[in-house]
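The complex appears here minus one protein chain, its other protein chains still in place.
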Amino acid sequence: MLKVAILGGSGYTGSELLRLLLSHPQAKITAVTSERLAGSHVSDVFLNIRGTGLVYEPLKPENLIKKADLFFLCLPHKTSQEAASFFYNSGKKVIDLSADYRLKSAAVYEKWYETPHKFKSLLKKAVYGLPEIYRSEIENASLIANPGCYPTGAILGLAPIIGTNLAEIDSIIIDSKSGVSGAGRNPALPFMFSEANESVKAYAIASHRHTPEIEQELSLMSKKKLNIIFTPHIMPMDRGILSTIYVRLGNSASLSTIQNMYRNFYKSAPFVRVLKNGIYPITKAVKGSNYCDISVFLDKRQSNHNTLIIVTAIDNLLKGASGQAVQNMNIMHGFEETAGLASLSPSP
Amino acid sequence: MLKVAILGGSGYTGSELLRLLLSHPQAKITAVTSERLAGSHVSDVFLNIRGTGLVYEPLKPENLIKKADLFFLCLPHKTSQEAASFFYNSGKKVIDLSADYRLKSAAVYEKWYETPHKFKSLLKKAVYGLPEIYRSEIENASLIANPGCYPTGAILGLAPIIGTNLAEIDSIIIDSKSGVSGAGRNPALPFMFSEANESVKAYAIASHRHTPEIEQELSLMSKKKLNIIFTPHIMPMDRGILSTIYVRLGNSASLSTIQNMYRNFYKSAPFVRVLKNGIYPITKAVKGSNYCDISVFLDKRQSNHNTLIIVTAIDNLLKGASGQAVQNMNIMHGFEETAGLASLSPSP
Amino acid sequence: MLKVAILGGSGYTGSELLRLLLSHPQAKITAVTSERLAGSHVSDVFLNIRGTGLVYEPLKPENLIKKADLFFLCLPHKTSQEAASFFYNSGKKVIDLSADYRLKSAAVYEKWYETPHKFKSLLKKAVYGLPEIYRSEIENASLIANPGCYPTGAILGLAPIIGTNLAEIDSIIIDSKSGVSGAGRNPALPFMFSEANESVKAYAIASHRHTPEIEQELSLMSKKKLNIIFTPHIMPMDRGILSTIYVRLGNSASLSTIQNMYRNFYKSAPFVRVLKNGIYPITKAVKGSNYCDISVFLDKRQSNHNTLIIVTAIDNLLKGASGQAVQNMNIMHGFEETAGLASLSPSP
Partner (left out) sequence: MLKVAILGGSGYTGSELLRLLLSHPQAKITAVTSERLAGSHVSDVFLNIRGTGLVYEPLKPENLIKKADLFFLCLPHKTSQEAASFFYNSGKKVIDLSADYRLKSAAVYEKWYETPHKFKSLLKKAVYGLPEIYRSEIENASLIANPGCYPTGAILGLAPIIGTNLAEIDSIIIDSKSGVSGAGRNPALPFMFSEANESVKAYAIASHRHTPEIEQELSLMSKKKLNIIFTPHIMPMDRGILSTIYVRLGNSASLSTIQNMYRNFYKSAPFVRVLKNGIYPITKAVKGSNYCDISVFLDKRQSNHNTLIIVTAIDNLLKGASGQAVQNMNIMHGFEETAGLASLSPSP
């Protein structure tokens, strides 16, 4: 059994990691940290977590180092920088769920996160943990930068088309709709039930921190630096992100040709499903699972261009965070890619 | 007191008209129809409706003709065609909440609604009932085609910019998010609580019937025939439509210039509010009211063009249907435009 | 126009008072206070509030005293004690929405609220502001203790039966289900969307502070000191309280006899509706309104006793708080009891 530690286990990505890893056939949680909750039983904090005697401990790297071989970091960005460096340099495997090692350019990181990056050389070692794109790099990685929730849905939706001659890369608009759990577990007025329920709003237009992450990956795929328009929305449900993505096509192609490109691109990806023609992804069908559903549509009603409309659905806490982290662990350690992740979404 | 009748009072637009008109200072409901519910007391069918002895009656035009001077039609499209014609030709005022008289072109109507239009000449007499655009025509109209819910939010968002030299009119993308009440009151699996709750989905991509309605009005404003990309979504809340609208700008303009254009455009519109810079519309702040909140944002991150992002929020059953119908009635009859419509949205 | 001030206008009872009073035909808001929000425009804090230039000011009694004739106190309990005393002693009318003047016994108050009562003599002057019970006292009152949300639904459900020889007064169980807005507007983990959504829980069993308030009023009505069993629950909706109340009957009576007692009891109460036989109250039909719906049922399946089951539905922020406060104002000042409160609940 692989010994794993979860650093920062008081939030939703931490609690979902706890849940997933407690029933993982090849991993065993040996430590979970929280400064605020140190001394508390995990199952007293999260009533859904049962059958474990795990107790929160403070994050003391020197105590933790011997306890585990793989460290999941569910720490705030900036805090994660140093922890990742410490465990990486101690020869441990690290999967960082924060944003600290996602952006290859320290300058871009420092601009968007408004804090210095103190481990610039380590940025080069980090592998962006999107298995459908970087599976072979992940196999050999020691430091995984686990993708953001919005980027996961957006990049998976665009990857099959972005590097082709079809996509007009300066035309990409990503309109994403997220459940409230994406805002985390710290109490704040906008995410109170009475404020968030029965409402939808856009936020962070042209300024969301996931923007440069999406742009970095799409630029790599298209081999040209590009910018996107990204509008996140918050809506009254616990989980799920639906991304509706608009791309103009510079060359004509039939919908079935494009659907085949998508099916082919993901033919060996166990967690991505390209839906049948005309079927719309629904977040409820991926909720509680590590799956990503994708469907593509073609709007040919404009006189001077066709537009591809791609819709993707993920669970923001699973494929968009903790599930993907476990998927990365599986690939890093040669486990079955779906180990511990086979749960289907309940209905309803 | 103006005597009004509601034809088709068993659905949500009918029940909201009932609610609004029961407390209107200058109107009195004299009849409400429903074939299925004929003989039932309105307040037994809708427990929220109180203090009235109104009883449903079947829709017999010859009986109804003497009972009222204004007829609100909440009938299915196609059924509404004939009813509107009958009451119009009898010299009555008609506000039709169906789609039957919204499209000026019978051919476009017949294509999208897949049914013949039997009263083509009457199409010319109908006024599209969006008061912020057609107030003076509404004052003199006898037949109002009350706008669809999505078109109301979309057109109000684009009206101030569409006729200027700023908007690239072939670039318009409208991504709308609607509460479930937009689907009406007929039981159907996708709108069951257990299916629609905790989920979001897109639907009718490139094929929603509100598309030609939006295109007609924007084409008139821009004086060029245009097509839009329109993607509706259904999300788990009772009411509200948030529309996120993307338009490329062909000429550069500052955000504050554009905001001023919007404020100026709506300066005498009592139900439209252009929010302060940086404030996002939220559907919860318009729910239960006839207001439309609008905010504009500018994304200048693309190398070759700027994009205006307009966000509008309305209550789909009020400004998007029954509230707007009452607003039209007020204008047609010289009442205060806000009469019976002054309610603010509750919080929360 | 009656000049009114709202002290403590940053929470939901305050914002609902703002909304109701802004459209009240005989009242005018002349001041609204909040220490934290002092200087902010009300309509910037609550996006639903429009058409007013009101600005929050700090609570300085000496400044406020000249501005208004009636003071609504939406302050935390304990803070309200002194404010009520000050304005009352200055000859002003006071409607206190806190718990500070609801309990006639200072000892009971001090036990349940764990704080001293510093104005014991004023307790005697306060009138419990439940108009269906104390209308004539309210007409002449200067200090109204506006009832709690749970007590309103519970007492209205029991008032017609409690003083009769039918009810076994030691058998009363009140099982109440409340929307989340009852928890107020201060951020706290249990009321975050991601925690409260898709869940229901009981809380404060045998220890909720509304217990002695219900007991006081029922004891007065039954002329015997009694204790109740009261279990509040929190459930995932914005507003509404459904109370399911169980009372054993010591003497037999038919359901229709009891229904008639209820109808007779409330025959002149404009906001209470006793539903037809077999019809269940639903909170959605009172949401956004000042109404209370009541229905009674009789379970005769036990061998040795019959049980009356009473179900009541109110909107916790309106009939359970701010709406009732306006109703009290109307009665105190000889306005129409329903002035400013005639809105029906929307559907859906």
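Letters are used for the chains, namely A, B and C, taken in the order the chains are written, and counting of residues starts over at 1 for each.
As a working rule, a contact is a pair of C-beta atoms (placed from the backbone, for glycine too) under 8 Å apart; a residue touches a chain by one contact, two chains touch by 3 or more.
Nothing here was measured: the structure is a model prediction, and the numbers come from that model.
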Fill in the blank from the handout: Checked against the full complex, the residue among C:D44, C:D69, C:E139 or C:D175 that touches the missing chain is C:D175
Problem - Touch criterion as defined above, residue of B:D96, B:D175 or B:D238 at the omitted chain - result: B:D238
Completion exercise
The one residue from C:G8, C:G240, C:G323 or C:G340 touching the chain left out of view is C:G240
Problem - Of A:S98, A:S181 or A:Q259, the residue in touch with the unshown chain - result: A:S181
Practice task
Kindly note down the residues of subunit C that lie in touch with the hidden chain.
Solution key: 170, 173, 175, 177, 179, 194-195, 197-203, 205-206, 211, 227, 229, 231, 233, 235-240, 242, 244, 246, 280-284, 287, 297-305, 307, 309, 311, 313, 348
Handout entry: Positions on subunit A where the hidden chain makes contact
Key = 12, 15-16, 19, 22-23, 44, 46-50, 181, 198, 238-239, 273, 275-276, 279, 282, 284-286, 288-289, 291, 293, 317, 342-348
Exercise for the section: Provide the residue numbers of subunit B that touch the chain removed from this figure. Expected result: 12, 180-181, 183, 185, 187-189, 191-198, 236-238
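Just so it is clear, only the chains that are shown with their structure count from here on.
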Practice task
Indicate the whole-number Å distance between the mean C-alpha point of subunit A and the mean C-alpha point of subunit C.
Solution key: 46
Completion exercise
Note: subunit C sits from subunit B at a C-alpha centroid distance in Å of 37
Exercise for the section: Quick one: report the Å distance separating subunit A from subunit B, using the average Cα coordinate of each chain. Expected result: 38
Practice task
Check each residue of subunit A and list the ones that touch at least two other chains.
Solution key: 194-195, 197-198, 236-238
